[in-house]
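One protein chain is absent from this view; the other protein chains keep their places.
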Amino acid sequence: MSSFPYLTVTIAAPLVGVAGIALLPKGTGARSKQIALGASLLTLVLSIVDAVKFDVGGPRFQLNESYTWISQFHINYSVGVDGIALVLILMTTVLTPVVILASWHDDKDRPRPFFSLLLVLEVMMVGVFAATDVFLFYVLFEGLLIPAYFLIGSYGRSGEQKRSYAAVKFLLYNLLGGLLMLAAVIGLYVVAERSVADPFSFQALANAVSSGTLHFSTGVERWLFLGFFIAFAVKAPLWPFHTWLPDAASEATPGTAVLLVGVLDKIGTFGMLRFCLELFPNASHWFTPAVLVLAVISTVYGALLAIGQTDMKRLIAYTSISHFGLITLGVFAWTARGQVGASLYMVNHGLATGALFLLAGFMIRRRGSAEIEAYGGVQKVAPLLAGTFLLAGLSSLALPGMSPFVSEFLVLVGTFEKYPVAAIIGVTSIVLAAVYILWLYQRTMTGPVAESVSNFKDLNRRELAAVVPLLALILVLGFAPGILTKYINPAVTQSTTQITVAPPHTVADAARAAGSQR
Amino acid sequence: MDTYVPVLILGLIAGGFAVFSVIMGAMTGPKRYNRAKYDSYECGIEPTPQPVGGGRFPVKYYLTAMLFIVFDIEIVFLYPWAVAFDSLGWFGLAEMFLFILTVFVAYAYVWRRGGLEWD
Amino acid sequence: MNPDNYLYLSAILFTLGALGVLIRRNAIVVFMCIELMLNAANLAFVTFSRMHGALDGQVIAFFTMVVAAAEVVVGLAIIISVFRTRRSASVDDANLLKY
Amino acid sequence: MDHWVINGFDTHIPWWFLLTVIKGVALFAMLVVLTLFNIWFERRVVSWMQMRIGPNRVGPQGLLQSLADGVKLALKEDIVPENADKPVFWLAPVLSAIPAFLAFAVIPWGPEVSIFGHRTTLQLVDLPIGVLYILAVSSVGIYGIVLAGWSSGSTYPLLGGIRSSAQMISYEIAMGLSFAGVFLYAGTMSTSGIVAAQEQTWYILPLCISGIIYIIAMVGETNRAPFDLPEAEGELVGGFHTEYTSLKFALFFLAEYINLVTVSSLAITMFFGGWRAPWPLSLWSGANQGWYPMIWFLVKLLIFVFVFIWLRGTLPRLRYDQFMKLGWKVLIPVSLVWLLLVAVIRQLKNVGDMDQAHLIPICLGAAALFVLVLVALEVRERNQVSRDRRSRDAAELAREEDLEGLGGGFPVPPMPGQQRAAITPRPLRTPILAVTANGHTPAEEASDGRQ
């Protein structure tokens, strides 16, 4: 346990902004934007401090804190990060100020609740990645639905019917998944209570599972796995639990959509990687073929549907489904390479899709329509917009040199080692990605200037300030993925060590992979 | 059950007599039909319409019935107490004071709120 | 006389009361059926009291009477107020609350 | 149990059964005869008080007049009104007559005597809860009256019946409370036990207030003058039996007179020593043995009947509200407080650590305080009521009453020219559409409410 509660401070930092917004005198609600931006930047700084404090060579979980919360159920407030969680936290804290900057005018004249909700969402997102107590994780996992729900339902596109439909659908899907997970969490607790002193502590549980102290009967383990997995599969929309995402992402404001796709959904894949695999290794193995089938279907299905979309935001949402299929593939590949790739992909996808969503949002804001038909020849009127859009698109289709390429490559290679068929089918999605991204660019940006586009203004400084950091990060990480993999590799290695059923040679592989990446 | 046999006997005698009387009355008397005779009696004027099935009921009597129930139940508890009074001693007395006091509260309420006003 | 017979009588009365509540539509009749059920319970109490050779059951019957009386008072108040506003004591006419 | 064979018969009829039948028939006969006598007695005494002669044609001194009346009634047409609820209309007189007889079963007429060589008490049955039994049975009689009023299908009988029952239940409370003192002293509810307990002093002395309350209550209970409101001819024609004719009417009449005898006997049993001889006579030990006590009992009974007649002959009828007020606001609280006083005195006596000299001032003080409270209650109540009355808007109230059709709770005949809301029998299961004051139907209102 570190002497200074770095993580707690990071988690709580956005609350300073919430308090500030609440204390604003009447009539000065517009100032909330600045306060929110400030608070999120502060969080970013703090998270960078965390990263600096993190000792890459040290134990898996660092910056640990633990306080008794509900003693009756052995529930603790315990936080701590391993490399994977840390990079995801960093991604979150990067995306939040960007989103706030991009959403400057999306508050529908009710700035206070809007920006407060964004900040609360950030608290929970950071918290969920940092939680090392299963209960705390669950609580935050469920809790962040509420701010997201209000962000979608209250501030999305006009047309309350569709908007509230999307919000309710989002919440119900996730809540049902979450409730199943609740049952599983309780089941886990009831079983673990007998043999584990600290039955909600992730580390204690993982240790007990790997050492054999905690043994589930086969049936129980499979049910518990399902409880967790379905919740995560809904969150990281995996076919067939995906249908809420296109609705939610297209109805929400672009900023919300970025957080939704960029961060919230990552919790699902993050959860699979951490909880499903490590707590229920046998069941995970047993279910792997089924999961892989779902993942592959998601990958191809998402890509195919993306091609058919006429709505820009829906298109991007479907690309995400395709990408999440790949991430899941990597997670369940049972190779260190695949898992490192998947972890890396989580970050990169957040950046790339985030940029794409934001730029689409800027366009939609100018034109007032999300229909692809309504655009054309934008590059002649707004070259900056078109240029950044192209960059973001290319990164999304994993062009070498862009950061997603590294991760996608690692995932596919990692999968190929053990499940070549799945990997081969997964590769087709890359081809499809080229189709939907380039076609999208062609239809909107090139060709004759559409009448409605003729008076487009190019990106202003605020918008540039929002997008440029993302693109810069994509490029930097594309060339120097080691910045992230140095954090990710040890975590994956250690977690794969804990998965007892994993064949020993994969550990060596992982070590080698880690070395080669460096 | 023997104790109640005499009561039953007396009841049979009385009942027999009453039923006999009613039947006799119907048989011995003359029958001369007259429309007006079978109307309800209303001092010679057209009878007020009487809703069939007792549609009307003077609500105020309900109050009397209600009050009666309260006090009748009180009596139900008073009697055993009175019969066993000598053996109950001070305890019984005190309890009954409390009990009657409570009923008196209800009584005072009814009195003050005009429940004991008839006109 | 065999006390079982009283129990049978009590059970029959209770069933009749319950059936009456379910079948009859007039609030007052329904209410009377409920009173019948309470009295069936009283009869059972007194019979058991005799079978067990203890007086408890009879005392309980006393209390039941009190409660039944209170119920009568409250119930009639409600029924009368409903009757005054609707001119009907039929349970079927009380149909404003539905799902 | 010993079964004797009656000579010549094979059947085993126990003697007690035979005796019971004999006593039952005798009781029945005596009650009927007493009724006939009392009717004659009443008419003669009232005539005497009013300086008239009274019935004097049929039989010696007109003694058979009542019998002749009965025969005449039997020969009259038995009219059942069209509006009447027929079965109930028939049942009501029977229901009112039977309890009247039954109540008498537990009244002791004398001590143990010998009949056909068998010792038996002059009492049909000696129940341990005798008085409770009387109260219970006489309550059943109220059903007869209410049902008679209701089943006649006519306004006056309905009002008369309800009024009558209200009156009876009101006074039953005071009556019941006055008994509690007797039980407290006697330690039993059995009538014979109570009589036995009065060997030394009649309870009218220590329980004078109870006795007085009972005597007042019993007059109210029997609907006799000055409390004969249900039959107030000026208001209600004949009361609940307005529509009754012939022998059915006679049964009500019979029941009323038997009740008169019953309550008198009860008064004698509870407060006046039952069949025990009055003081100077009681010095003679033989006076309370054998068949003599029946004489004392009958004499006492006749005195009571005379008092009843006397009251009728001298007192004007009370107004309904005065009557109810007397019952509820005077008799009940007084008897309750009296009961508590009696209980305290009795307990102090039982414990035996109280000088009786102190007792009287305490009791008087408590009683005085109580009376003061009652007076205060009444004064405030009156002020309040009159304030409320004055401040009411008469016109609005009148309108409401018209629309309600219940003039302050009573059905009232329409005023000339007044339009009465039509009340038609309504088919089942359709919402009723009575018009309420603001012109909306309840259904409309309800649907408004659901918006």
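By letter and in written order, the chains are A, B, C and D; residue numbering begins at 1 in each of them.
Just so we're on the same page, a contact is a pair of C-beta atoms (placed from the backbone, for glycine too) under 8 Å apart; a residue touches a chain by one contact, two chains touch by 3 or more.
The working rule: contacts and distances are computed from a predicted model.
Peer 1: Among "Lauroyl acyltransferase", "ABC transporter permease", "Heme exporter protein B" or "NADH-quinone oxidoreductase subunit N", find the name that the UniProt record gives to the complex chain excluded from display.
Peer 2: Hidden chain identified via UniProt as "NADH-quinone oxidoreductase subunit N".
Peer 1: May I ask which residue of A:Asp55, A:Glu160 or A:Glu371 touches the chain that does not appear here?
Peer 2: The single option touching the absent chain is A:Glu160.
Peer 1: Which of A:Leu44, A:Leu63, A:Leu118 or A:Val139 touches the chain that is not shown?
Peer 2: Result: among the candidates, A:Val139 touches the missing chain.
Peer 1: For the chain not shown, which residue from A:Pro5, A:Gly187 or A:Gly482 touches it across the whole complex?
Peer 2: Touches the omitted chain: A:Gly187.
Peer 1: Taking the full complex into account, what residues of subunit B touch the chain not shown?
Peer 2: Touch set of subunit B with respect to the missing chain: 84, 87-89, 91-92, 102, 105-106, 108-109, 111-113.
Peer 1: Kindly note down the residues of subunit C that lie in touch with the hidden chain.
Peer 2: Within subunit C, the residues touching the omitted chain are 7, 10, 14, 17-18, 21, 27, 30-31, 34, 37-38, 40-41, 44-45, 47-48, 51-52, 54-60, 63-64, 67, 70-71, 74-75, 77-79, 81-82, 84-86, 91, 94-97, 99.
Peer 1: List the residues of subunit A that touch the chain left out of this view.
Peer 2: 69-73, 138-140, 142-143, 145-146, 149-150, 153-154, 160, 163-164, 167-168, 171-172, 175-176, 179-180, 182-183, 186-187, 189-190, 193, 223
As a convention for this text, only the chains that are shown with their structure count from here on.
Peer 1: Need the CA-centroid distance for the pair subunit B / subunit D, whole Å please.
Peer 2: Here subunit B and subunit D have centroids separated by 9 Å.
Peer 1: Where in subunit C do residues touch two or more of the other chains?
Peer 2: Residues 87.
Peer 1: Which parts of subunit D, given as residue numbers and ranges, touch two or more other chains?
Peer 2: Within subunit D, residues 423 contact more than one other chain.
Peer 1: Contact residues on subunit B for subunit D in the complex?
Peer 2: Answer in residue numbers: 3-7, 9-11, 13-15, 17-19, 21-22, 24-26, 28-32, 37-43, 47-56, 58-61, 64-65, 67-68, 71-72, 75, 78-79, 82-86, 89-90, 93, 96-97, 100, 103-104, 107-108, 111-112, 114, 116-119.
Peer 1: Sort out for me which residues of subunit C touch subunit B in the complex.
Peer 2: Touching subunit B from subunit C are residues 1, 62, 65-66, 69, 72-73, 76-77, 80, 84, 87.
Peer 1: Tell me, which parts of subunit D touch subunit B in their complex?
Peer 2: Against subunit B, the touching part of subunit D is residues 17, 20-21, 23-25, 27-28, 73-83, 90, 93-94, 97-98, 100-102, 104-105, 124-125, 127, 132, 150, 152-156, 159, 162-163, 165-166, 169-170, 172-173, 176-177, 179-181, 183-184, 187-189, 237, 242-243, 245-248, 250-251, 320-321, 324-325, 328-329, 332-333, 336, 339-340, 343-344, 346-347, 350-351, 377, 380-381, 384-385, 405-406, 408-411, 413-414, 423, 425.
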